[in-house]
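What follows is a short report on a single structure.
One chain of protein is taken out of this complex; the other chains stay put.
Letters A, B and C mark the chains as written, and numbering starts fresh at 1 in each.
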Amino acid sequence: MAAKGLADKVRETQVWKSIFRHGPPDNARNRAAVVAGNVFLHLHPIKLKKSGVQLGYTWCMGGLTFFIFLALTVSGVLLMFYYRPTAEYAFNDIIALREHVPLGIMREIHRWGAHSMVITTWLHMFRVFMTGSYKPPREFNWGVGVILLVLTLLLSFTGYLLPWDQLAIWAITVGANMAKATPFLGHGGPGASLAQIGDFVLVSDKNDVRFQLLAGRFVGEPALLRFYILHCVFIPLVVGTLIAVHFWRVRKDGGISAPL
Amino acid sequence: MRELINYFADPIRSFPAVCVLFYLMMKYYRVVGTKKFLYWSLAFIIPVSIWFAIDPNFFTILILPDNIPIIILLVAVGFLQWFTFYKAAQNDARIEEGLGPLEGTPENREKVWSWPNLVYTELFMIIAATSFLIVWAIVFKAPLEEPANPTWAPNPAKAPWYFLGLQEMLVYFDPWMAGVVLPGVVVVGLIAIPYIDTNPKGNGYYTIAERPVAMWGFLFGWLVLWLYLIIVGTFLRGPNWTFYGPFEYWDYHKVVAEYNVNLSEFMWIKWLNTAMPENMFVREILGIILSLGYIIILPPLSAATKYGKMMIEKVGMIRYYIFIVLLLLMMSLPIKMVLRWLFSLKYIIALPELELNL
Amino acid sequence: MSERRQSLNRREFFSYISVAWIAFGAACANLASLAFRYSYPNVNFEPEMEFIAGTPDVYEEGVDERYKNGYGVWMVKLEGKLFALSNICTHLGCIPNWLPAELKFKCPCHGSGYYMSGINFEGPAPRPLERYAISLNAEGKIKVDKTKVYRWEKGQWDHPNSFLSV
Partner (left out) sequence: MKKLEPGMAYDTNKLNKLFAFLSVLFLMITVWVFLDDYIRPWKAVQIEAMKIKKEKLQAKLDLAEKDINQEKLTELKTKLEEAEKVVSKRKQDIIKVDKELTKIGKKVKAETILNGTLNSQVAAYTFKYEQAQLKSKDNKAVVFANLKEFKKKFAESKDRMKAFQSEQKSLMKKKEELQAEVLTVERSIEKMTVTRDLVKKALKKTEMGPIFAIRNAPFLDYLDPTLKIEQIVLENITDDRYFQQVPRVDRCITCHTFIDQAGYEDQPNPHKTHPNLELMVGRDSPHPMKQTGCTTCHGGEGHRVNDFTSVAHWPEDEEERAEWEEKYAWHEPHRIPSPMLKLKHTEASCVKCHQGVEHIPGATVLNEGRQNIEKYGCYGCHKIEGWEHKRKPGPSLEKIASKVDKEFFKNWVWDPKSFNPNAMMPSFFNQSNNSQPKHMVKNIAEVNAIAEFVWEKSKSYRPFMKYTGGDVEAGKELTAQVGCMGCHGVEGMEAESEKINAYAGPYLYGTGSKVDPDWLVSWLKKPSHYDENTIMPSFRLTDKEANDIAAYLLSLRNKKFEKYTFKEMDKESRDEILVSYLSAFDTEEVARAKLAKMSDRERTLELGYRSVGKYGCYSCHNIDGFEGRAPIGPELTNEGSKPLTQFGFGLQKQVEHTRDGWIKAHLLDPRRWDIGIDKPFKDLTRMPNFYLTDREAETMTIAILGQVSEKIPLTGVKRLDADEKIVAEGMKVVNKFNCVGCHQIDGVRGDILAKYEDDLNEGPPRLVNEGHRVQVDWFHYFLDNVYPIRPWLSVRMPSYNLTDEERNQIVTMFQHKAKQPTLVDRSKIVNWEPGEKDAAWKLWDEMACASCHTAGFNNDDPSAPNLYFARRRLRPSWTKKWLEDPQAILPGTLMPNFWMDGESTSPDILGGDVDRQIDALTKLIYEFGTEKLPTKNTKFWSKQ
């Protein structure tokens, strides 16, 4: 009882009130206020259809994807404390992360998180298709989702190179060699041999899309730096922006789908 | 027994088997979508998986840290696929009775407060996911191999697991198809889905009966052409990208008899029994005709059929053609696979001069 | 409002939810402290702060510069004491030079001068050079530990670890 009295007193202080502008969310007004008044929660509608909160319907895969994205951002930033994207140090730094850096599972969290994000993204799309939720008025948001899916894979793919071990460079080599085969743009792709004016080769191994991707003819230090920037700055920014669009459109397109 | 499974795991045999299984599953989804089926299949799958895992060769591949996500994915997809069937079967039964889907019942359409219903659910999922991730991270160490060495490629050199489906396609297609065109088509096709699928039913609830074409098409691509190929690429491809049964030791020296022949070689040498023509386009004429025919002539032809007419009526000309072209492109993969297995066909069009092999 | 709250089973409400929030808070605090700990590396690659500087009998009266470049330390033997003098000027952190002819350390940046003992006597230096902890290990060799600093103005030069009697 005393504790309760103290709690009540705390709730009446100016400090508490300045932070929480409403009472405990146990009535309609406060429940609305808490969602509408909180910058993080106001992504949600104040009320939504019951099916929208049922795991059996939503599987929560979209939400998890977003959360894992946040977790990856945090762990990724922390990893940047100890990782240098150079041919000299990259591999040794990865060893260091396991051998002597405190909290030796940071890299694991990041890597398994990345895999999880791919999985949750796929499952999210699977669910959306199964419930036909791409249908009007949500066609555009489905498209945004597909692009996010591609970006998720790219994020994971660019991160795959950073440990700078055999697994990394050869997986990226295999992947980058596909870019080589892009029709007309890769020097090993169909049509590339046509793009030639006399001795002047328009599409060769030193100016095609693979070269652009790797900043070289093979996976080397420039590619490492490039993938690092793509992985840590460029793609996350794009993904973040598109996530905002995606969420906005979920709300604007009528919330989580339900039978019309 | 293990020998038998090794034998049947080869894509030549397992791909048709998977297709048949897929057909049965879709056809009898109401049987699949019952709890009884779930229990029976669990009773079957769990001991079988354990038996699989006991095998040392399979176990070594299974617990490669980078393969764990695939296992998680498979378990998740297995359950969720059953779950959609379960829900869809319920809904479809209700719809037949004229009751409408479960999601549409008044109590499920009731509006509820985000706080605490939604917010708590999310918080729980966050906690659960974080815990799961941490446990996973503690138990399984991230892989780290030898330092990057540009002069020596490991065998097999595999892409990340989520791209292994694509890498498996490389067996059947040249990189420009498997690595660029087909993935591009997948992305474009996915984006195009809402615009092609004009069926107003099935929006916001699980159903199969009300949107059979969409379901059959999507699930075939997702389960058979994507996930199945990832499984093959991960578990059944070893050094030199050679096929290894699940219980087979990855012997680096395994050699498989494989010699593939181009369509043009079939045509000129085997059928016409003459020398190959000098001009490359003449040489490849049959392949070119077939390919163009496949992508240009088949759509109008199909439009003339009964189904074609029916669909055009529903969705219009443009949507129909886009749909058909996408479908044909998707089906080109299984077609090529089957041709490879049956006739050892290497390329339908082989124009290495232009890097254009199909 | 209070009436509505009465209607709930208050004890249960409070107990579960407080356990939940406390545990949740504790877990988050745990993770935060891990992140804090994470920012302190366990291993570093800086030059070693501790080094073995031979035996006392290798030093002659005066300033010995053999550890200056590697470790930033002058070994000075003066009036029966051997001490390890920092080579960082107390003014703005330049590195003074030892001028054997004039028996003083002279900083090239702003002209601070120090006696052999490390006491400043000219230029802008505000205080004498610092001395490092010096001791003998079990094998009788000199161990200099740069992590421990002794400052004259704090009266620390009488500390038994700031010099060796020779």
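Here is the rule we go by: a residue touches a chain if its C-beta (ideal position, glycine included) is under 8 Å from a C-beta of that chain, and two chains touch if they have at least 3 such contacts.
Remember, it's a predicted structure, so these values are computed and weren't measured experimentally.
So there's a chain missing from this view; which of the remaining chains does it actually touch?
Those shown chains that the absent chain touches are A, B, C.
Just one of B:Y29, B:F58 or B:W113 touches the chain that is missing; which is it?
With B:Y29, B:F58 or B:W113 as choices, the missing chain is touched by B:W113.
Can you tell me which of B:L144, B:A214 or B:I324 touches the chain that was removed from the display?
Residue touching the absent chain, from the options given: B:L144.
Which residue from B:A93, B:L123, B:V188 or B:I296 sits in contact with the chain not drawn here?
If we include the chain that is not displayed, B:L123 is the one touching it.
Among A:L41, A:L103 or A:V150, which one touches the chain that has been omitted from the display?
Touches the omitted chain: A:L103.
Tell me, which residues in chain C touch the chain that this view leaves out?
8-9, 12-13, 16-17, 19-24, 26-27, 30-31, 33-34, 37, 40, 42-43, 45, 111, 121-123, 136-138, 140
If you put the missing chain back, which residues of chain A would it touch?
Its contact residues with the unshown chain are 28, 31, 47, 50, 53-54, 86-89, 91-92, 95-96, 98-100, 102-105, 166, 220-221.
Hey, which chain B residues sit against the chain that's not shown?
110-113, 116-117, 120, 123-124, 127-128, 130-131, 134-135, 138, 144-152, 155, 252-253
In the analysis below, only the chains that are shown with their structure count from here on.
Among all chains, which one's averaged Cα position is nearest the averaged Cα position of every protein chain shown?
A
How many Å are there between the centre of chain A and the centre of chain B, using C-alpha atoms for each centre?
24
Roughly how far is chain A from chain C, centre to centre by C-alpha average, rounded to an integer in Å?
The computed centroid separation for chain A versus chain C comes out at 43 Å.
Can you list the chain A residues touching chain B in their complex?
25, 28, 31-32, 34-35, 41, 44-57, 59-60, 63-64, 67-68, 71, 87, 91, 94-95, 98, 105, 107-109, 111-113, 115-116, 118-119, 122-123, 125-127, 129-136, 138-139, 142-143, 146-147, 149-150, 153, 156-157, 160, 163-171, 173-175, 177-183, 186, 188-194, 218-220, 257-260
Per the contact definition, I'd like the list of chain A residues that touch chain C in the complex.
Against chain C, the touching part of chain A is residues 4, 23-24, 26-27, 78, 81-82, 96, 100-103, 106.
Which residues of chain B touch chain A once you look at their complex with the stated criterion?
Of all residues in chain B, those touching chain A are 66, 68-69, 72-73, 76-77, 80, 83-84, 87-88, 100-101, 103-104, 107-119, 121-122, 125-126, 129-130, 133-134, 136-138, 140-150, 152-154, 157-163, 166-167, 174-176, 178-181, 187, 190-191, 193-195, 197, 199-207, 211, 214, 218, 222, 351, 353-356.
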